[in-house]
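For this view, one protein chain was removed and the others were kept in their places.
Chains here go by letter, A, B and C, matching the order in which they are written, and residues are numbered from 1 within each.
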Amino acid sequence: MSEMIVETRDLSMRFGGVLAVNNVNFSLRERELRCLIGPNGAGKSTFFKCLTGQYQINHSHGRVFIRGQDVTGWRPHEIVQLGVGIKTQVPSVMNGLTVWENLWLSARRIHGKKGASAEVDRIIVELGLQTQMRRMVGELAHGQRQIVEIGLVLCQQPKLVLLDEPAAGITGAEADRLVSLIHGINQQSAVVVVDHDMNFVRMLGGSVTVLHQGAVLMEGATDAVMNNAKVREVYIGNRAK
Amino acid sequence: MIGDAANFTSAGRTHWGWVIAIFILLLLLPAGFDTNTPTLLGIWALFALSLGLMWGYAGILSFGHAAYFGLGAYTYAITSMNLGESTAAWIFAIVLPAFVAALIGAMMFYGRISDVYMGVITLVFSLILAKFMGATAGDAYSIGNARLGGFNGIPAFPILNVPGDPSTPIFGTALYYVVLCCLVLCYLVSRWVLSSAFGRILLGIRENEARIELLGYNAPAYKTAIFSLSAAMAGMAGCLFASWAEIVTPALFGLGQSVEVIIWVIAGGLGTLMGPVIGAVLLGTMKLLLGEQTFIDNSLVIGGILVLVVLLLPRGLLPTVMGWRKQHGQRSVSRARSNSMRRRGGERRQLGAGVEHGKAGQNHE
Amino acid sequence: MSWRAWTLTFEKVAMDYAAVVFLEIIYMIAFLVLTSAGLAVVFGMMRVINLAHGEFVMVGGYTTIACAKAGVNIYLAMLVIAPLVVGILGLLVERLVVRQLYGRMIDTMLATWGLSLLIVGIVTFIFGNTAVSVPAPIPGYELGEFQMGGYNLFIIGIATLLIICMWLVMRFTRFGLVARGAMQSADVASSLGYDPKRVYMWTFTVGAALSGLAGGVLAPLTGLLPSSGGAYIAKAFITVITGGAAIITGTLSSSVIFGTINQVVSFGSTPVIGEIAMLAFAVVLLRLMPQGITGRFFRNAP
Partner (left out) sequence: MSFSRRRFLAGTGSAGLTVLGASIPFEMVLAQGSPIKLGSILDNSGNLDAYGKPMVMATTLAAEEINATGGLLGRKIQVVQYDSQSDIALYTKYAQQLTRDDKVDVTHGGITSASREAIRQTFHRANSLYFYNVLYEGGVCDRNVVCTGTTPAQAVEPIVEVALKQWGKTAYVLAADYNYGQITSKWLTHYINKGGGKVLQSSFFPLDVSDFGSTIAKIQQEKPKFVVAALVGGAHMSFFRQWAASGMNKKIPLCSTTFGVGNEHLALSAAEGDGILIAGNYSQENTNAANKDFLAKWAKRFGNTKLVHEIAVSQYQGIMLWAACVKKAGSLDREKMLAAIESGISIQGPGGTVTLDPKTHHAILDINVMEVKNQKLTIKQQFKARPPSDTLQFCDLQKNPKENKQYEVKI
C-alpha cells in the first residue's frame, strides 16, 4: 500500500437508521487526480468528512489509511498535519480577517514565523489577489472566497488535497481558473474532488469514482464512466424523482 | 514577528502614545486625589482586562469568571495567613486559578462544548464555589490556621508586603502603584500574546474554529491555554482585591461579580484591550457613586446601561468612538463594519451549529 | 413493649419516613418544572435564553403577595393576576428589546441580563429591599407519624397540570403544531404561513406568563426579596439547558434528575450540599451530552 496515498477498507457510516456510507473500499495513488461523483444523497460529503476526520469513525466501521498511517478515529488537525489540504463544501474561511491574515494563518504552521510572510505574498500573487489582500474575506464575493480557501490549501504545501464541491456557485470564467489551479496543485500532490457538476468534472479530466446509495457504483476514466448506462440511469432516474 | 505586523492588523496594535500618556497621568494621580477608590477601580480594570482578552480575541465567553477572581482572593488570604509573608501567597494566587482554569477549560474544549453549554458550565462552577464557601463556617473547615468562615469570609489576614519583608505592608498609595503596575504589565503581556502567532491563531479560532482545525492547529489546546492565562490575570486581580479590602467573602464568587465584569467588557468594547479597562473604570466609578445614595437602586442604572449598550452600540464604547474618530480612514471603517458583522455572524454561526448538532443524524449528506 | 411490636412500629415509621422523603423529592421536581417551564418554552422555540426569567418569576411573586395583602383572593392572585401581569411585562420586553436581537444569541442573553438588573432595581424602588411573604393558604396534614405541608401538594398538583396542558397544546393545537415546527427550524413557521415575528411574540408572552404563574404559586412558601430572581434563574437555566431543546421532555427529564439528586443528598447531608451535588451533576451531564439530554435522546419529542 506504499504508493497508495489514501485507502479506505470496508468503510461504513451509519446515521440512525440510514447507512450513509456502505463499506466503501477506495484508494488513490500519489499525484493522482480523482473526482468523486454521485447524485444528491449518494453519501459523497459523508465519505469526504470521514476522510477529513470531521466524522469520527470507530474501528468496527472500517479503516482509513492516509500516507501509510492508520488515521481511523483521528481528529481533523492530526490528519491535516500528515500533509493533507482540505477545502470544505461551504467556503470555510475566517470572515473577520483580511485575505493576507487568512493565508498567513495557514502558512504559519508549515513555514514558521520567518517563512510565512514570504510564502503568503507568493501565494497572493499566484492567486492574483493582490488588490484584495487587505480586505476582509467576509466582504469578498462567493467565488473569490472559494479562491481564498484554495489559497489556504496551497499554503499548506499538501501531499494530498481534498476538495468538496469547489465549483459550487462560481461563474464560468472562475471555473476555468479553478480547473487550472487544481491542475497546478496536482503537479505536486494527489487530489480528490467531490462534485456533482458533470461539466466541471469533464473539464478536470482524470479518473472518476461514482457513489450511489453510499456504495461505489463504478470507477474508471471520465468518458468511460460518463457513457456508462448504469451511471446515466442513476443520474437521470434521480433527476426524474 | 513584528516584521509582518503591518500586514497582520486585526490583532490590533499597542497605542504607545496613549498608553504612556495615561500611565504618566495615573502615576501623578495620588498627588491630587485619595487613592483608595482609584486602587479599587484599577483592580476591577485588571479583572475586566482578563475577560476582555479571552472573550474579545478568542471568542470564549465565561459566565462565571468571578470564580477565578474569588479563587485568587481566597488563595491569597489562606496562604498569606499560613505563611505570614505575602510574596509566595501572591504567586500562588495567580498559579492556582490558572491551573484550575486549565483543568476546566480542557474538560470543556476537548469535550467540544460550545456557546450556551459552555456558559452553563462556567456559571455552574462559580455557583458551586460560592455555595461551598458560603457553607464553611464550621471549625472543621480550616486550612492550616486559616478558617474559611463561610458567610463571615476571612478577615484580618496579612495584606501585601514588600517581598521578603513582612514588617512593611503595602497599602494606600503604595498599593495603588502596585495595582497600576500590574495593570500595565498585564496589558503589555496581552498585547505581546496577541501579536504572537499564538494570539493570531486565537483570532482564527474566534472567526472559524473548524477551519483552524482544518489548517492543522489543535484548537482545544489553544483555547485551554488562553482560558488559563485569563484566569491567571483574574486571580491576580482577586489577590490585589483581597489585599485592598482586607477581607474575602463568598460574595466574591457570586453571580453579581460575573455579571458586572461582562457588562464592563461589552460596554467598553469587545475585541479591544483598552475598552474593557475603560468600561470597568467608568461603570465602576458610577457604581460607587450610586452606592453612596439609596434613592435609586444602582442595579437599576447598571441594568439600563447594559440594555442600551447592547441595543444601541453593540460594538461597545471604544470601537464606536474610534469609528467616529477615523470616519475617513477607509480601512478602519471597513474593519469596523465587518467587526460588527462578525459579532452578528458569530452568533448566527453558533446558533446554526447548535441547531445542526441538535438534529445531527437526520441530515446525512 | 415486645420486640415484635417494636419492629412493627419501627417499620411503620420507616415506611412513613420513606413516604415523606419521596413527597419531598416530588415537590422539588415540581418546583424545578414550574420555575423552568417559562424559560424552556422560550428557549425551545426561539433559541432565545431569557436571563430576566428569574425576575419574571420574582415579579409574579410580588404581584401575588401585593394582591393578597390588598385583600384579593390569593388563588385568584396567583393563578390569574400574576400570569397576566408578567405576561404583559413579557410582551413589552419582546417588543422593545428581544425583537431587535433575533439571531444574536449572546447579545440577547446580555440584554435580558441587563433587563433582569433593571427589574430588580424597579422592584427595589417600589417595594424596598425587604423580605416579604404571605402565609400558605392550605393547612398541614398528617402522614402517619409525620406532619406535612399541605401547600406542597398544591404545588405538585399545579406542576402536573401544567405539564399535561403543555403536552395537550403541543400535541393537538395549531399553535402546538407551529411550535413543534419552530423547534425543528426557524423557517417552518413561515413555511406554514405564519409570520415568525408574531409566533415569537406570542411564544415569549406565553413563556413570561408561565414564569409569572410559577412566581405566584411559589410566593407563599418562601419569602421574597427583589434579588430572589437570581436563585430561580440559576436553577432554571441549568435545568433547561441540560434538558435540551425539546420543551416538555427535556424539562421534565432534567427536573426529575436534578430534583431527585438535590433532595436525596439534602436528606443525607444538608440542603446546601444537596444543591452543590445538583450543580456538579449538571456539569457531568453536559460533559457527557454536550447538546443536553434531548439533544442526545428522544430528539423529536415535543
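Just so it is clear, contacts are C-beta pairs under 8 Å (C-beta built on N, C-alpha and C of every residue); 3 or more make two chains touch, one makes a residue touch a chain.
What you see is a predicted model; the values in this text were computed from it and never measured.
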In the full complex, displayed partners of the excluded chain: B, C
Contact partner of the left-out chain, one of C:73, C:130 or C:173: C:130
Contacting the left-out chain in the complete assembly, out of B:22, B:189 or B:247: B:247
Interface with the undisplayed chain - residues on subunit C: 17, 20-21, 24, 27-28, 124-131, 133, 135-136, 138-142, 145-152, 220-223, 225, 231, 263, 266-267, 270-272, 274
Interface residues of subunit B (partner: the chain not displayed): 34, 36, 131, 134-135, 137-139, 149-153, 155-156, 245-247, 249, 251-252, 291-295
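One rule holds for everything that comes next: only the chains that are shown with their structure count from here on.
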Where subunit A and subunit C overlap in contact partners, by chain label: B
Geometric centre: closest chain by C-alpha means: B
Separation of mean Cα positions, subunit C and subunit A [Å, integer]: 48
Inter-centroid spacing, subunit B versus subunit A (mean Cα positions, whole Å): 41
Whole-Å gap separating subunit B and subunit C, where each centre is the average of the chain's CA atoms: 32
Interface hub residues of subunit B, defined as touching at least two other chains: 361-362
For subunit C, residues that touch 2 or more chains besides their own: none
Subunit C contact footprint on subunit B (complex, rising order): 61, 107-108, 111-117, 119-121, 123-125, 127-128, 131-132, 134-135, 255, 259, 262-263, 266, 296-307, 309-311, 314, 343-344, 346-348, 350-351, 354-355, 357-359, 361-362
Of subunit C, residues touching subunit B in the complex: 47, 49, 97, 100-101, 103-107, 109-111, 113-122, 124-125, 129, 184-185, 226, 230, 234, 237-238, 241-242, 244-245, 270, 272-273, 275-276, 279-280, 282-283, 286-287, 290-292, 295, 299
Sites on subunit A touched by subunit B in the complex: 13, 15-16, 18, 20, 40-46, 52, 54, 75-77, 80-81, 86, 88, 92-98, 100-101, 104-106, 108-109, 113, 116-117, 120, 133-136, 138-139, 152, 156
